[in-house]
Structures are given as structure tokens and as C-alpha cells.
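Left out: one protein chain. Kept in place: all the others.
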Amino acid sequence: MKRSLVQSILLYGCALLLAAFTAGPLLWLAVMSISAPTDLTEVPLHWIPSQVDFSRYANLLSLEGGNGERFLMALRNSLLTAGGATAAALLLAIPAAYAFSRRQASIVLLFAFLATIMMPPITYVLPLYSTFSSLGLLNHTVTLIIVYTAMLLPFATWLMKANIDVLPVEVEQAAFMEGAGTAYTIRQVVLPLALPAIAATAMLSFLVAWDEFFYALIFTNDLSAKTLPVAIADFSAGRVTDYGVIASVGVLATLPPAILAIAFQKFIVSGLVAGSVKG
Amino acid sequence: MLGRRQKREKWILLAPALAVLALITLIPLANTLWLSFTDTRISALPEPVHFIGLENYVYALTDPDFQDALFRTLYFTIVSVGLEGVLGVAVAVLLNQEFRGRTLLRALIILPWAVPTIVNAVAWRLIYHPDYGALNSLLFQLGIISDYRSWIGDPATAMNMVVLADVWKNFPLVAYVALAALQTVPEDLSKAAAIEGAGPWKRFCSITLPWIAGPLMVVMVLRTIEAFRVFDIIYVMTGGGPADSTKTASFYVYQEYFNYLRSGSGASYAVLVAGISAVLIVFYYSATKRQTAGGAA
Partner (left out) sequence: MNTFGKMILGSAFATLAMSTTALADTTLNALFMSQAAYSEEDIESMTAKFEEANPGVTVALEFVPYEALHDKIIAAAGAGDDGYDVVLFDVIWPAEFATRGFLQDVTDRIPADYTDKVFDGAWTTVEYDGKRYGMPWILDTKYLFYNTEMLEEAGISAPPKTWTELAEQARQIKDKGIVEYPLVWSWSQSEAMICDFTTLTAAYDGAFFKDGEPAFTTGGAKDAVTFMKATLDEGLTNPSSREYFEEDVRRVFSNGEAAFALNWTYMNALANDPEESKVAGKVKVAPAPGVKGKSTASSVNGSMGLGIPANSPHADEAWAYISFLTQQNVQDDYAKLSLPIWKASYSEPKVMEGQEDLIAAAKESIAVMYPRPLVPSYTEVSDILQKNIHQVLLGQASVDEALDAAANRVKRIR
């Protein structure tokens, strides 16, 4: 189909608008992070920094200063927590999803799973706090991993179930005919076919865990377990006159999930859609 | 069909997930349900607990402030998720066209989704700052406003500003799903309709939309659940103000528990929030079922 000139202008206009809307706030965050503090309190603002200043990044990425240590430890904790919770959630969700999809586990149970995430998360904070404290597990990365795993499980299970639903049953049946066990079949037959779905589920789960704030705020006490969102709240609550510091922490905290998202974008799409055609 | 072995297997497969959910969420969930019928308070002293039936629920539902909070939450959910849906589908249609720079734009739009909620909230709070914020500066320099104004400090705009920040972060996910779904729409369906004389808008409504409704539902359900219990972005951006104009139901739950220490009453608020959320989801589910059924017919 050939486009008319008007259509072309319209199309490129929309594309430009979309690009500006999406990139604008991100670009501004990046600009803030390298602007001199005085540039950021101009009225009206100068959009181009009068001098480029990377010192905040140097500060945040060096273990020497207090800020750097705080940031790098939080980054490590966040990677461990989000990564660990994602892995654990998938490990539990896949067999469960298989049971729902192929072993006629009741759909009511699946809705019960989902009901647990409809509750405002605040309600779980206090009972979990006393449970973990009696186990001596407060302020541990592993505690957050356990909590996040439970938080991620319902949606991960649902998404994986929807994806397994649309896989051809015949291949599995053939495997069973040849005497393969269920565990073997899931590993050797189902998993390879469901790889895009797993990648999509992992990506979604990782982001939710990477994002979580309130549990981390209440359950962690020091550098050994505080995650990035908590560190960011600390940075922006303390005596920070320089918005640039907050902006540079924001940019750095966005990078890991952004890299993952771009790297896995193909999977995210096919995983989310292939599974959900049948809902 | 299922043998006994397979039935047992079902439970073995489910057991690990069930165990974790039971320990971490299902038991506390049941406990919360129980608490919502009592006058329990958070205390380090042994305090008597009474079963008070529906009193907490009656109190909650006759509290005009909580009613306002519920409507605010509904507003937030419907407007944000609605906008995310519309914008997401529109962007997907755009990105499904062929034009130069499309690959780049596709990669670009996933970035907001990767921005952590806290960073998103803090960044937009800076953008909305009444004195040094980028929004005031931009609109002023473009000549759209003649004076700097307040955005999240003005009850008339505060909630919509939070919605904008939320939409910005979350539309990419919807757009991605919609885009992928669009690519599976069979071309001959659309062509056949065109031959029958259906215009592009009509074809979009009667063929494309029903086709992608199923995939969209998964992501819309996820977004609805998240939006209805919105807390973090409010906590960081406005703290519920100005004059309560952004105080959502989850924020009320938070206050009942952590500020007023009434865990019984807080539990009833929470159950109400979850209940309404569930109703919304069921509504979606059946609406989409009808939509896809109607499209196929």
C-alpha cells in the first residue's frame, strides 16, 4: 500500500510525538544527573547544562565515599533479591502451571492464587514481620526473596498456565508413550517449547521484584539487605539540596532492568501473546 | 481419563507453590479475614479482642472519607488503565506500520517500563516541582502558560498528574502486547472485510480489536490489580495530599494499620479493596469473553 503525503506526515508526526513523550522525561533525568547544581535551580530552566559534571556518577560508583557504598550495596542486594525471587518463582510456578494446564487442577484454586495479590500488600507486612523475626530472619536478602516469591507466584503461574495451554499435547503424549516420567517430560519437552513464555514471565517478575518498596523499607535495616528503592527513598529524604544526585541514582537504578528489557524484548512479546490468545 | 497416579501427581506438582503461598500469603490472608470481624488493635500489651461481626464494615462503608478514597481509587484505576489501554493500542497500531526509525522507536518505548516505580515517582515529582520543575519551565518557554503554577499541590490537578506519571511508565507493556497480537491478525480477514466495503475504522473495530482482546486481557488484568492497590507512587509523590485529593483506598489501609494501629478495622478496609478489585477482574473477564465471542461470530 502506498501512502499519500498527508498520511506520511501524519504518521511521522505521531511517531515523533510518541518519541518525545517517551524519551523526554528520561532525557531530562539524564541531563539533570550531569548538570551543575546551580543550573537546576534556574527559573526558567536552562535545558543545556552550562558544564557537564560526571562527578556524581564517579561518587556513586566508588566504594570510597559513603554514598557510593550505600548505592553499590543496594545495587547488589537488589540484583540478588530480584534475581533470586524470579528464579524461585519460576521454579515453583512451572510445575504448578503444568498441574493447572495438564492435570486438571481446579481453576478455583488458581483464582485463590490470584486473590492473594488483590489484597493491599500492607496487610501482610505485620504478620510476616513477626514471623520472620521469630525465625531471626529479618534484614536478610533471603527473607525478601521468600516474600517476593510469594508475591510473584500467582501471576507467574497464570501466565505460564496460559502458555502451556496452547502447546501441542501430542508431543508430551508421545514422550509418555515412550515411558518418560512427568518431571522428565516437563524438563525435556515442555520447557524448550515454552522458552519464550518463561523469558516473558521472568522479565515481568524481575521488574515487579526490582520495583518493590514497602516490604523492603520495613524488613531491612542496613547496607547488608537494603534494596535500591529503599536507598533511593533515603537519598531523596535526607539533606540533599542537589537534585542531580537523586537523578543520577535514578538513572543508575533504571539501567539493569532497561538492559534486560531491551535484550529480551522479542521474548516478552511472544511469551505474553502466545499464551494469552486463549486467555 | 486421569489415572490415580496422575491425580496424585497433580498435588505433587502443586505442592511447592502451595506451600510457599500458604505460608506467606494464604494464612495471613485468612487471618486478615478473621481480624476484619474483630476490634483488634496493635499493641504490645495483652488486650482483649472481641468479635464484633460486621461493625468494621459498617463503619468503613459509612465513613464518607473512605467512600471518597474508594471513588478516587476507582477513578485512578479506570483512567490510568483506560488510558494505558487506548494509548497502548494506538501506539501498537502506529508501530505496526512501516516507516523509517521504527526499530529504534520500538526499542525506545520499552524504556519507561524499566524505570522503577520509586524512581518514576521521584523523577516526576521533580518535573512537577512548582519552582524548579521541568514542566513549568517547558510550558512557560513555549508560551502555553504565562505564570508558573502548582501541579501536585493543586487538588484540581494532583490526581491527574499522578495518573500521567503512572500511564507514562505502564503504557509500554500494553503497547508491546498489543503490537505482538496485531502481528497475528490474519490479513485475509481484513481484506475480505475491505472487499465488503468496510472502512478502516470499522475493520479495526470489528476485526482487529476482537482479535487482540484476548491477549490484551492478561495485561489489563495485571494492570488493574496493580492500579487498584496503588500505594508506592502516592506515598512518594504526594503522601495523599493536597487536602486528601490523592488519598487512595490502599493509603487508608496503610493509615489504619500503621498510623492508627487498628488492625481489625484496617483488615476490613483491605478486604473491601480486594473485593472490589475481584469484581473488576470478573467484569473484565466476562466482557472480554463476550467481545472475543462476538468477534468470532
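Chains: A and B, in written order; residue numbering restarts at 1 for each.
To be clear about the criterion, contacts are C-beta pairs under 8 Å (C-beta built on N, C-alpha and C of every residue); 3 or more make two chains touch, one makes a residue touch a chain.
Not measured: the values here are computed from a predicted model.
Touch with the chain that is not drawn comes from one residue among A:Val31, A:Leu45 or A:Val125, which is A:Val125.
Touching the missing chain, out of A:Val52, A:Val142 or A:Ala263, is residue A:Val142. For the options A:Ser8, A:Ser62, A:Gln104 or A:Ser133, the residue in contact with the chain missing from this view is A:Ser133.
Within the complete assembly, residues 41, 88, 91-92, 125-126, 129-130, 133-138, 140, 142, 146, 217-218, 221-222, 233-234, 237-239, 241 of chain A touch the chain that is not shown. Residue positions on chain B in contact with the hidden chain: 16, 41-45, 59, 65, 130-131, 150, 152-155, 239-244, 255, 258-262, 265, in rising order.
Everything that follows uses one rule, which is that only the chains that are shown with their structure count from here on.
Remark: chain A and chain B have CA centroids separated by 16 Å (rounded to whole angstrom). By the touch criterion given at the top, residues 2, 6-7, 9-11, 13-14, 16-18, 20-21, 23-29, 31-32, 42, 91, 94, 97, 99, 101-102, 105-119, 122-124, 126-127, 131-132, 134, 136-137, 140-141, 148, 168, 172, 176-177, 179-181, 184, 214-219, 222, 225, 228-229, 231-232, 235-236, 249-250, 253-254, 257-258, 263, 266-267, 270-271, 273-274, 277-278, 281, 288-289, 292 of chain B touch chain A in their complex. Here chain A touches chain B in the complex through residues 11-12, 14-15, 18-19, 21-23, 25-26, 28-29, 32, 40-45, 91-93, 95-96, 98-99, 103-105, 109, 112-128, 146-147, 149-151, 153-155, 157-159, 162, 182, 204, 207, 210-211, 213-214, 228-229, 232-233, 236, 243, 246-247, 249-250, 253-254, 257-258, 260-262, 265, 268-270, 272-273, 275-279, going by the rule given at the top.
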